[in-house]
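A short write-up of the structure that comes next.
Heads up, one of the protein chains got dropped from this complex, but the rest are sitting where they should.
And now, chain A:
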Amino acid sequence: MIAFLIKRTANAAFVMLAVALLAFVIFRFFGDPVEMMVNEQATQQDRIELRERLGLNDGFVTQYTRFVTNAVQGDFGISYRNQQDVMVLIKDRFPATFELVLVATVISLVVGIPLGVLTAVHRDSRLANILQLGSIIGVSLPSFVVGILLILAFSVSLGWLPAFGRGDTVDIGWWSTGLLTPSGRMALILPSLSLSTFQITLVMRLVRAEMLETLRADYIKFARARGVPIRRVQWRHALRNCLMPVITLTGMQIGNLIAFALVTETVFQWPGMGLLFIQAVTFVDIPVMAAYLMIVSFIFVALNTLVDITYAWVDPRLRDDAARAGGANG
């Protein structure tokens, strides 16, 4: 298990170095940083001094090393647009995105898994067919359309829920949470629903496919032959054997959700990282873009690593094989 952990962590670190290289290259070679930072009146002397101060005259490797060293310490430089520390901007925005993604993920699992089991267990019933059809619609509707439709229905027509913003937030340390205030929770509902629509259908279809496969397994029939009630066989014995791919999917998708939350965040004017990124793109605010790239990649890589480790935890066979370095089985 330890060797497995070390190997996975080393892999992850290597990937992050590669991403950092990419982010660095963008930062360094997309236009001249000095030109973007100085104002019209700056003299040539000012420019040379700034260039020297930023260390832009150093060798490539030195600069890259400095970039990585700073990034590891959470220093991504100063935003061109509002002259603020990039990390401070991200820290402000990250909790909003994280809470949105977290709630969307929970919704997708809590709704998607039971729907998947139901459609697999009653696979020829009318309800299952309707759900299947619905899931195709869910998969194919772009999330901004879902968002706009939700706003139209629940904010404009019914007036039940806010159409934009985060509502009131409470600060816990540097983390600002909307989960603790009623208006914050209300504001979360529509964006997280809109973000999770696709996820729900994805989870549901995956669980359904896995369940259909698992329900044919010998150990399912044998569990029935042991007298285990059919519901327990379906929801305990079979479902547990289906969760592995669901864990993978969820892990991978959290990364995706964070990355693609920017669409939902734009529709709902949700003050998260996605919105920050969109604003940064409009202003060619390279340090913010580089930081966003680094952070989203880091979350991706970290989640992938976690998923692999969780695998080993859920499936005892993998746990042992790793421990015994693929030793003989049986």
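Criterion: a residue touches a chain if its C-beta (ideal position, glycine included) is under 8 Å from a C-beta of that chain, and two chains touch if they have at least 3 such contacts; residues count from 1.
Just so we're on the same page, contacts and distances are computed from a predicted model.
Undergrad: Which of "1,2-phenylacetyl-CoA epoxidase subunit A", "YciI family protein", "Peptide/nickel transport system ATP-binding protein" or "Aldehyde dehydrogenase family protein" is the UniProt protein name of the chain not shown?
TA: "Peptide/nickel transport system ATP-binding protein"
Undergrad: Specify the residue from the set A:Gly159, A:Gly173 or A:Gly227 that touches the hidden chain.
TA: A:Gly227
Undergrad: Can you list where chain A touches the absent chain?
TA: Output for chain A: 217-219, 221-230, 237, 240-241, 314-317, 320, 329-330.
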